[in-house]
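All protein chains of the complex are present and in place, except for one that has been dropped.
Moving on, here comes subunit A:
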Amino acid sequence: MKSRWADAGDSDASDDGGRGPQGGGARGDRAKAQAPRSKRRRGPSADAGASDGTASDQAAHMGDVRDGSPAGTPEPAASAATAVAAAQPVQRPPPLVPFIRPCRSVDNYEKLNRIEEGSYGIVYRARDRATGEIVALKKLKLQNETNGFPVTTLREIHTLLMAKHPHIVDVREIVVTPSLSGIFIVMEYLDHDLKSLMEDMPSPFLLSEIKTLMHQLLSAVASLHRNWIIHRDLKTSNLLMNNRGRIKVADFGLARRYGSPLGPITQLVVTLWYRAPELLLGATTYTTAIDMWSVGCIFGELVNKEPLLPGRGELDQLSRIFKLLGTPSEATWPGFMDLPLAKTVHFKQLPANNLRTTFPYLPEDGLDLMAKLLTYDPQQRITAEEALRHPFFTNNPLPKNPDLFPSFPSKAAGERRHKIPVPEAPHAHQDLPAGSLFDNQPAENGAGFRLRV
């Protein structure tokens, strides 16, 4: 059953790669590799069309003479010759490498509307003037940078490029204003972020939908961790979703590569509500397990349609965690007492584990996955790869096919829920003259009551 989802994810990748008429590079290459075969099958008449659609300027530059037949009217003899040439083993062109090319101007995009404004900058919805594609433009805030171009943005671009994945938002290019004062990251546009979508939804996601979303999220996180990247800010507002049931992890502003041994890394990461207990207790090093804690918090939020642990401060956050899961001890979390803040702060002993009462309708397998994600000991906490193999995703109800997801009006595109004008039921008007329906009948005075229409 798992393979079905793997396949769904894979086909998703190729779908998304070539949405626009000019498509991604990978698609172009693949199409080109297939070109000889399709030529042979379809015969010479289809030749010109097939080759012209896929030949990019790059291929032309690299001297890809195979596709160089002039467009338009191929002479029969010439096209027959190409067909023969195609039938023979074609020498592979040298691997295509990108060229040194300056940033394009932001004028290549037409600004449509503002989507949101965050601490990092403003996000706009825009249209590619050449292809008509809708994209998201993230304008970077670059005021009072004493350290030049922010290293976090360099990391964001690098990690986004390293972590190409169907469920990670795709970054296309960087565009600039002519004076270099404005810098925009061009990313694929998605209709919603999961947080505001859930706020607007009348009822929580179905269990089958939650399974799909969690599987997608975990596959993205697993891919990040495989590439030695910690996201460090997973939360529902950083998960974008389109109207075809796909979520994509976005906002890599805090992400960074890590290595072994781990160098000094900052402890002040992850939005409070999604922050793992070891960070709250001041651990000096941490691992990819902090992302898994955040995934657990997101899971809880998907189930209950409200934040799982909305702490008001770091201490409140800890006490909420302890209320939910019980106070940790050396037995449940070896090394707990060695954490800097475990000794200085005294916590009430709360032994009970309240996961079942918090998620009354979650089946056992789901609760088991939740407990494994929200495990105190980072060493014992489930990894993304393990979580993907959890029976939760193979038990009934099975994950819903993303194509069968409901769609919602996009807040980011400024769409409103479409209302069909329906005539309303007549209201009783207080100011209606009494007995108007019976005007031609003589009013009976002193009858005790009057009929009001």
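The rule is simple: contacts are C-beta pairs under 8 Å (C-beta built on N, C-alpha and C of every residue); 3 or more make two chains touch, one makes a residue touch a chain; residues count from 1.
Here is the rule we use: contacts and distances are computed from a predicted model.
Engineer: I notice the complex is incomplete. Of the names "Protein SCO1 homolog, mitochondrial isoform X1", "Ubiquitin-related modifier 1", "Cyclin-like domain-containing protein" or "Mediator of RNA polymerase II transcription subunit 9", which is the UniProt protein name for the chain that's not shown?
Structural biologist: In UniProt, the chain that is not shown appears as "Cyclin-like domain-containing protein".
Engineer: For the chain not shown, which residue from A:Leu161, A:Ala352 or A:Leu404 touches it across the whole complex?
Structural biologist: In the full complex, the listed residue that touches the missing chain is A:Leu161.
Engineer: Among A:Val171, A:Leu325 or A:Ala387, choose the residue that contacts the chain missing from this document, as touch is defined above.
Structural biologist: The missing chain is touched by A:Val171.
Engineer: Can you name the residues of subunit A that touch the chain not displayed here?
Structural biologist: Those residues of subunit A that touch the unshown chain are 24-25, 28, 56, 58, 61, 95-104, 146-149, 151, 154, 157-158, 161-162, 171-174, 176, 180, 256-257, 263.
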